[in-house]
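Note that this complex is displayed minus one protein chain, with the remaining chains in position.
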Amino acid sequence: MPRVSRTHDAGSGRIQLGMVGGGEGAFIGAVHRLAARMDDHYAFVAGALSSTPAKAIRSGLALNLDPERVYGTYAEMARQEKRRKDGIEAVAIVTPNDLHLAPALAFLKAGIHVICDKPLTTSLKNALKLKAAADQSGKIFAVTHNYTGYPMVRQARAMIAAGELGDIRVVQVEYAQQWLAEPLELTGHKQAEWRTDPARSGAGGCLGDIGTHAYNLADFIVGIPVVELSAELTTFVAGRKIDDDTHIRLHYANGARGSLWASQVAVGQENGLRIRVYGSKGGLAWSQENPNEMQFSPLRQPTQILTRGGFGTDEAAGRVIRVPAGHPEGYLEGFGTVYSEIAQAILAARQGQKPSASVVFPTIDDGVKGMAFVEAAVASSAKRGKWIAF
Amino acid sequence: MPRVSRTHDAGSGRIQLGMVGGGEGAFIGAVHRLAARMDDHYAFVAGALSSTPAKAIRSGLALNLDPERVYGTYAEMARQEKRRKDGIEAVAIVTPNDLHLAPALAFLKAGIHVICDKPLTTSLKNALKLKAAADQSGKIFAVTHNYTGYPMVRQARAMIAAGELGDIRVVQVEYAQQWLAEPLELTGHKQAEWRTDPARSGAGGCLGDIGTHAYNLADFIVGIPVVELSAELTTFVAGRKIDDDTHIRLHYANGARGSLWASQVAVGQENGLRIRVYGSKGGLAWSQENPNEMQFSPLRQPTQILTRGGFGTDEAAGRVIRVPAGHPEGYLEGFGTVYSEIAQAILAARQGQKPSASVVFPTIDDGVKGMAFVEAAVASSAKRGKWIAF
Amino acid sequence: MPRVSRTHDAGSGRIQLGMVGGGEGAFIGAVHRLAARMDDHYAFVAGALSSTPAKAIRSGLALNLDPERVYGTYAEMARQEKRRKDGIEAVAIVTPNDLHLAPALAFLKAGIHVICDKPLTTSLKNALKLKAAADQSGKIFAVTHNYTGYPMVRQARAMIAAGELGDIRVVQVEYAQQWLAEPLELTGHKQAEWRTDPARSGAGGCLGDIGTHAYNLADFIVGIPVVELSAELTTFVAGRKIDDDTHIRLHYANGARGSLWASQVAVGQENGLRIRVYGSKGGLAWSQENPNEMQFSPLRQPTQILTRGGFGTDEAAGRVIRVPAGHPEGYLEGFGTVYSEIAQAILAARQGQKPSASVVFPTIDDGVKGMAFVEAAVASSAKRGKWIAF
Partner (left out) sequence: MPRVSRTHDAGSGRIQLGMVGGGEGAFIGAVHRLAARMDDHYAFVAGALSSTPAKAIRSGLALNLDPERVYGTYAEMARQEKRRKDGIEAVAIVTPNDLHLAPALAFLKAGIHVICDKPLTTSLKNALKLKAAADQSGKIFAVTHNYTGYPMVRQARAMIAAGELGDIRVVQVEYAQQWLAEPLELTGHKQAEWRTDPARSGAGGCLGDIGTHAYNLADFIVGIPVVELSAELTTFVAGRKIDDDTHIRLHYANGARGSLWASQVAVGQENGLRIRVYGSKGGLAWSQENPNEMQFSPLRQPTQILTRGGFGTDEAAGRVIRVPAGHPEGYLEGFGTVYSEIAQAILAARQGQKPSASVVFPTIDDGVKGMAFVEAAVASSAKRGKWIAF
């Protein structure tokens, strides 16, 4: 049983953090701020919190930022913060998908680490452009596939890497939600509006919004490349401009077969991200809605319930837990872990170093993979499920 | 809350039942006999219990049958029983798949009702041949897709038929087992041997054995025709001659999308037959391993746990339960219900009538559909998942 | 993993079985008949199925008994069946509690084995009287504490006996139902009427009806004597003449502490019989409503999910299962196992022998213990929970 080993409190100076987006009416901005606060590695000090300058400023003041560091635009923020002696060291970009690229480029150019929401951009082309800029900048570029922060996800990944499941044969991953079972985008619901608008969300609706999370989660846990996919995107709600359900089959490099289902019309499903992996020596199952446990079935033995911090779990999970077994951690802690992992990398970068090998977080490479996945799925679906390599 | 309304005891004379197969070393024969006994509608009186005459006779005597009615071959049994004044009224055929056709034809010809295990035959062609014979005979021909006998499966079917889920959009059905995760067929395991031998099981391995159950269950519950499918059959265990995993996508006549996964290499899964259905007004979920409850999520309301015999369930489920809510029924009771439903039809047929409309059991039409499903899946898989109408 | 090893079919002649009670309007009679049929060890051939002769006869004919063996009274039945060459070998007594004693004495006297519903009688005094008669008769006297028939209950018992939990420290057992949360006895509900009438049910209401089951289950599994108890009986529904809720503390001979809660006013609880046992080396948990699995937590190891017929279970469970793991068995199968165990004893008795040591079923000794438990609890409750030895 691992010890609770995370340092919850910043031992050295906090990382000065800015934010683009996340002002009035937003959802995910507050989550990012809370995640950044979780282990006390960051101080949130500057923001361009909305695409409307007036609203951006109103939002910043409401959050008690120093008025000098409340900006009307991201461009102004990048410029000013670069100049300041106490300028931000990292920026979180939490805008709709179509508004990731430009600010990300601006902050990279300003020498500021970037923490970007997913999916990375609205096209693979833009994603690759951004990757080139990131590589050139030498800055850290993280993409907040937050579900990688769950301790039991770490546990699953470590067990597969250690061969405890043997040769991987079948991967079943799904992400089912109900919130778009009705045409919510017609009711003035801001989140529904932009997420169902291809101009703002990109070619994938449900696919981009949650399908990419499911793909990333499987990729993170299984660790074997998907080499081709066959997809079918469907729009069930009349009048909707984008897919609200997608069924995808996956071929892995080692011959494993996968199935990925993402849906936003699954009535009764709140945030049903689940994964099951079956190998020649064992199987495992994990569900995001009950994230503190995982079922592990070794071949010819009874199924075990592994718990976060409990007996039979290892250091990969143990290093990212805050409270003992039986004291549930949740979504925000997982998100916070991603921020804390990024903080480790930033702190190491201050010394011109890499963080320790156990520090793991999704980077722009995962963001690029996600966009390749989206484009392959859209292309496959357009051809009735033709297998598309990627 | 429905009353417990089944008649557990035969009010009139028991149906005289014979059996082909199900002798020494068999699994499903004993299940059929127990199912037939469950509600006391049958008396098991005759058998040709093995393909080897000596073993057939030994098995029959061990089961305490009248020695006169213990037969070495099904052909002899059909001939003799036809002649007897107290000859059997129905026969259960519980042999491997390739040995369904000939006895079924023989007993139909002898004017005896047939209860046949699934899948119906080893080819669609033979299935259609059998159907023609059954239609011509005027006899009842049941196929034991036993999972249709579960009360909560009846409940699900009734709710969808009544429109409680609205327009059906997504169907997720799966049947996952672990028992063939290793090459069990090489160890002298009789069940594994014939089930992985295409000569005896037909073109589908996992597909025919449990994929057909999953397909039938979805068909029974959803009640909308599948119009085409895209399938991928895989063999994971080295040296195996037939698929041990299959992923299938389904297109329903109304535009709904389905996904069917059947696997016999899913380590940790004992007999994981599960179905979830999502419509415009609600969703439901049921699992065979915990069959006495079902989750029902009406749109914009909390999820309900409906239980067998519990509040909120209706007559469709209530008429096939034997003990009150909280007293779990299981696999054998569901199987017994199929037998009891068939008994209702046989009793009605004695009077030249049809049973009441509430009596439901899988017939040769379901058997034929199952074979069409198998052949379409095999064909699709051979063409990398091409959509095949059926 | 145990093989499915039960003999489902009678190898030798069936045991001729009669029944007292269980006619029109009864619940448990049909359950007993189905349980007796389950493994085909019995033939139900005679009955005095109601306390009203006319109804008794009507019920017998409806069940298709030979009219000669349909009796108006148990006394007549005992007399006649004793005389017949093909007379019954065993009788099931399934009347209300106050009508167990007299028929049991009559059939014992007639040299017929007795299978009696629980609780044994309405007083400890009568229970002891019956035990004396049973002992003197040399006949088998079984009491249908049916929950002992569940395979996972057998598994739990075997594990504790084998020391896998170490020294037992804490036992938590409960039996919670909702069906008497309202004054159902005022609505003409036959079951509710007699079960809440002290004249017919005895001094314990909820205590006698289900508390005795909970006590018996714990006793069967834990195998350590309870030496004293402290009880509180409560009547929540206004006007009810008997307890509908009881909280009991138990002291075990080895110093273990137990808690037993039985309630019939627990809204939402259908038939919630559950037990948890904690020892110095492990803990386990089992619930009747999901009877095919049990959680087992070895000290300092992950919790395991043991399943009926699954990996890690042993012969004690394996010898009483009928279908493989993942094919759920339920209440009726457990009840059937009790009948089949009794059958083993009867078959052995025919040869003047004892059944093999692995054959286990509740006997009149358990019935007597149950009545002692009821009387001790009533006495303790009358003295505000004073500890009463028993």
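For reference, chains read A, B and C in written order, and residue numbers begin at 1 within each chain.
We take it that a residue touches a chain if its C-beta (ideal position, glycine included) is under 8 Å from a C-beta of that chain, and two chains touch if they have at least 3 such contacts.
Note that this is a predicted model, so its numbers are computed, not measured.
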Which of A:89, A:329 or A:366 touches the chain that is not shown?
-> A:329
Touch with the missing chain holds, among B:201, B:304 or B:380, for B:304
Among C:18, C:151 or C:279, residue touching the chain not depicted | C:279
Which of A:15, A:38, A:294 or A:364 sits in contact with the chain that's absent?
-> A:38
Across the whole complex, the chain not displayed is touched by chain A residues 4, 8-13, 27, 30-31, 33-34, 37-40, 62-64, 177, 269-272, 288-292, 307, 310, 322-333
Name every residue on chain B in touch with the hidden partner chain.
-> 1, 295-296, 300-307, 310-312
Touching residues (missing chain, whole complex) on chain C | 165, 169-170, 172, 174, 178, 181-182, 230, 232, 234, 236, 245, 247, 249, 257, 259, 261, 263, 265-269, 276, 278-285, 295-299, 303, 384-385, 387
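Keep in mind that, in the parts below, only the chains that are shown with their structure count from here on.
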Please indicate which chain is farthest from chain C, where distance is taken between mean Cα coordinates of the chains.
-> A
Centroid spacing, where centroids are CA-atom means, of chain A and chain B in whole angstrom | 44
In whole angstrom, the CA-centroid distance of chain A from chain C equals 55
Whole-Å distance, C-alpha centre of chain B to that of chain C, is 34
Please list all residues of chain A that touch 2 or more other chains.
-> 295-296, 303
